[in-house]
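For reference, the structure is listed below as structure tokens.
All protein chains but one are shown in place.
The first chain written gets the first letter, and so on, giving A, B and C; residue counts start at 1 in each chain.
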Amino acid sequence: MPIPPPNLNAPFNIVRLSHAELRVTDLAWSRSFYVDMLGLQITHEAADSLYLRAMEERGHHCLILQKAAEPSVGVLGFKVWSDEDLDKAAAWFTAKDLPVAWIERPFMGRVLRTRDPWGIPLEFYAKMDRLDPIHQNYKLYRGVKPLRIDHFNMFSSNVDASLAFYGEMGFRLTEYTADDVTGRTWAAWMHRKGGVHDIAFTNGTGPRLHHTAFWVPTPMNIIDLLDLMSTSGYLGNIERGPGRHGISNAFFLYIRDQDGHRTEIYCSDYQTTDPDHEPIRWRLTDPQRQTLWGAPAPRSWFELGSVFEGAALADSDLKAQPIIAP
Amino acid sequence: MPIPPPNLNAPFNIVRLSHAELRVTDLAWSRSFYVDMLGLQITHEAADSLYLRAMEERGHHCLILQKAAEPSVGVLGFKVWSDEDLDKAAAWFTAKDLPVAWIERPFMGRVLRTRDPWGIPLEFYAKMDRLDPIHQNYKLYRGVKPLRIDHFNMFSSNVDASLAFYGEMGFRLTEYTADDVTGRTWAAWMHRKGGVHDIAFTNGTGPRLHHTAFWVPTPMNIIDLLDLMSTSGYLGNIERGPGRHGISNAFFLYIRDQDGHRTEIYCSDYQTTDPDHEPIRWRLTDPQRQTLWGAPAPRSWFELGSVFEGAALADSDLKAQPIIAP
Amino acid sequence: MPIPPPNLNAPFNIVRLSHAELRVTDLAWSRSFYVDMLGLQITHEAADSLYLRAMEERGHHCLILQKAAEPSVGVLGFKVWSDEDLDKAAAWFTAKDLPVAWIERPFMGRVLRTRDPWGIPLEFYAKMDRLDPIHQNYKLYRGVKPLRIDHFNMFSSNVDASLAFYGEMGFRLTEYTADDVTGRTWAAWMHRKGGVHDIAFTNGTGPRLHHTAFWVPTPMNIIDLLDLMSTSGYLGNIERGPGRHGISNAFFLYIRDQDGHRTEIYCSDYQTTDPDHEPIRWRLTDPQRQTLWGAPAPRSWFELGSVFEGAALADSDLKAQPIIAP
Partner (left out) sequence: MPIPPPNLNAPFNIVRLSHAELRVTDLAWSRSFYVDMLGLQITHEAADSLYLRAMEERGHHCLILQKAAEPSVGVLGFKVWSDEDLDKAAAWFTAKDLPVAWIERPFMGRVLRTRDPWGIPLEFYAKMDRLDPIHQNYKLYRGVKPLRIDHFNMFSSNVDASLAFYGEMGFRLTEYTADDVTGRTWAAWMHRKGGVHDIAFTNGTGPRLHHTAFWVPTPMNIIDLLDLMSTSGYLGNIERGPGRHGISNAFFLYIRDQDGHRTEIYCSDYQTTDPDHEPIRWRLTDPQRQTLWGAPAPRSWFELGSVFEGAALADSDLKAQPIIAP
């Protein structure tokens, strides 16, 4: 498919990705993983849920851990510019025949709940409780010193279609992988907030969440986390890295919790604010797009993801993502 | 003065700061300083001028070094979202009785030249020649490995008035220093692109440019630059740092070229995209606002700046910036 | 004075500096400072003393904090190769008419207690209790992540004489500052263990301990410590840095506890194992010897030190250390 030009007149103004709700089977275990080990800060704790923020965030939460019988992803959240944008969003989704509901959520103002055409549960809001800054309260820093949520990466059974849908919503493409033979798009990175991405899509059985990413200060913090995890009982939760992606130029590490939810620890992408910022095209045959330095990814990284609550899975009609053999 | 609320309906859409023109007296010396030592990349070289970009920039230039008999700052440049925004900008400055001209500039589309009420020469554009990415061409990286231009910092003889003017233009306040006694604002940091600032104003004889800042990957690159400068003939050009600012939380270094133009090397501020992002207020009596770790700044840093071409100087009616004694 | 050649046939084999005993007036405060904030590990805790080690050390302690009415330094400790070396050391000090005593010390084998000619209390031992490694127990790392004790730096009223005495004992010179006019040595760095120094002497009222240094992994750990100290109540304990010394090429930070005991946080010197390793001579008139990057040190750093228990002070006959004016 030809890559669509950016929609510079978005139907409503999404500021940035905001938060994810992960459903987890053992809240105590997840608390140890995300709070004690990874370093996120608790902003609200209840019997069956935990609200967390990263060190430079002022919004109440970027991650909700919700106790559940089975692991899944409850919702992906996005912040819009104003209440007026919420109403525009409701109209836009309604016009697409997608479900629209106004729901109550703690710590947030009006919340619009909907789904994308593949069933991914999405919520939009303009106001969330604001908390005092803690980014200079350095004695609170732990683990990988997570600064902020950075992006969501999803498996899509039709990346061209996902790219078209979210592009129309105003997400702008920064990098993508194209198949020279079929012309199809295999993966796409799209942003609102001026970095490489708020959301990305990768070809595969979808919709599933591949990972949620957190931004950290420097590669040294990722090395520190690897040392900590590998000597404190979390060796088996290290999945891939450290390495540098060709796409996004990010230094990365992937870890998975015991429910299979994957987190990317991420730093050093680049600024993409210009409306005429040109997307970078990578060839499917170029292995450096995934790993600039050449180290292979494990099979799990290509295959496993978290299901979204209430979304039916569909296989991609493109052949399975090639595994780069070690 | 009470701090004005952010203007979320800007009269025209400024994307980000873009470039500065520095007038320098010895182009060969400046080439060594900014290119060979600091690590900026040449994108155009002529007998009397040099155009430079940083490693992740795709716009043609972020710094123009222009040969001149006397050092000064020729202009500060900003990128707007669209050509339509240029016309809105022209109308807005005209309505303020400020000079407006459409000028020709190499490597750029339509350029609107104007001045702020204190005479700072400004230019706005929507289109500049786009260049191929070089951010993954690692053999080109040198010096401090500058990634992108980050902000301008200016002396203002009336920070409250500067804050009001640029705030109306759509710049949003992130941090500021206030005098509890007089209620006056001593310094203000304002952004468009989602970081701590695109522009900042500090009380003093103005208008003058205090510094232009470049973003670098990590504090280690700043340490490398200090080692390089101090052992290759540039010891006298190191002015202040390394250190961390309380305001912006940035790790910094200040250097000055032989014409007195100051550059800040800068990393690790934070994301400010939310429209309801609350500005942080610092008290004038808190020395940690300037230097979190307590090391004093030299007198030159408080007093010296670059004049703007064609702008008359005025003293501030506030008492001189207090020097923190060593 | 001409610099003496290294004594490659030491009268007894000192392996390395080992430990210091600091007498402190408030053990609880010191525990917070050295353990909770700086990150040393407790290996023994009693009502009036605290024994600490750094992360890669296997010897029982490198620092003893001893409750006392007045702050002072109780002793500087050195490890020798074998019990036979202890006897050789006793003979050598006896031949110099210096006091020699065999004392009991917890966690150590035979301990030889003596003083140098200026009264600095010294102790030598071959065996200290050995502890299990903790250097890969990353969840224990805190604060600046101190890896090992690195060196002692002392004020000497006669550096040439100190250099001669310790040189005869087998310490080898790596760097020194000489006064071109008088030919006198102003400061000297001497090692046994193969780095820039185990001990150093600086001209001044002596004998006093200028500082004890700890080695840390990278400059980033020093930046982390500065952030932590400056935002958790220890801002006033930061004295100088960060910076790079010309001498030793080390990246440094100096901090002082509330009793005035100074600690240097230190990394990145170089290997000096070769017996024909040539000392580097610095001129007294070269300010880069102290600070490669040019930032001045505060007056306190030049003037203040900890007294040694039982040692009388003497002024240097050389003029006072010049202060580099900011």
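Structure notes:
Basically, a residue touches a chain if its C-beta (ideal position, glycine included) is under 8 Å from a C-beta of that chain, and two chains touch if they have at least 3 such contacts.
Since the structure is predicted, the reported quantities are computational estimates derived from the model, not experimental observations.
Per the touch definition above, the residue from B:87, B:227, B:276 or B:309 contacting the chain not shown is B:227. Residue in contact with the omitted chain (choice from A:98, A:140 or A:223): A:223. Of the candidate positions B:218, B:248, B:290 or B:306, contact with the hidden chain is made by B:218.
Here the missing chain is touched by one residue of A:79, A:135 or A:244, and it is A:244.
Note that of C:26, C:56, C:87 or C:179, the residue touching the chain absent from this view is C:56. Touching the omitted chain from subunit B are residues 136-139, 218, 220, 224, 227-228, 230-232. Residues of subunit A that touch the chain left out of view are 218-220, 223, 226-227, 229-231, 235-236, 238, 242, 244, 251, 288, 292-296, 298, 326. Touching the omitted chain from subunit C are residues 8, 15-16, 56, 58-59, 79, 81-82, 127, 130, 133, 135-136, 147-148, 193-194, 217-220, 246, 249, 268, 270-271, 273-278, 280, 292.
Keep in mind that, in the parts below, only the chains that are shown with their structure count from here on.
In the contact between subunit A and subunit B, the residue numbers used by both copies make up over half of all numbers at that interface.
The chain with its C-alpha centre at the largest distance from the centre of subunit C is A.
Work out the mean CA point of subunit B and of subunit C, and you get 44 Å between them.
As a whole-number value, the distance joining the C-alpha centres of subunit A and subunit C reads 50 Å. Of all residues in subunit A, those touching 2 or more other chains are 136, 218, 220, listed in ascending order.
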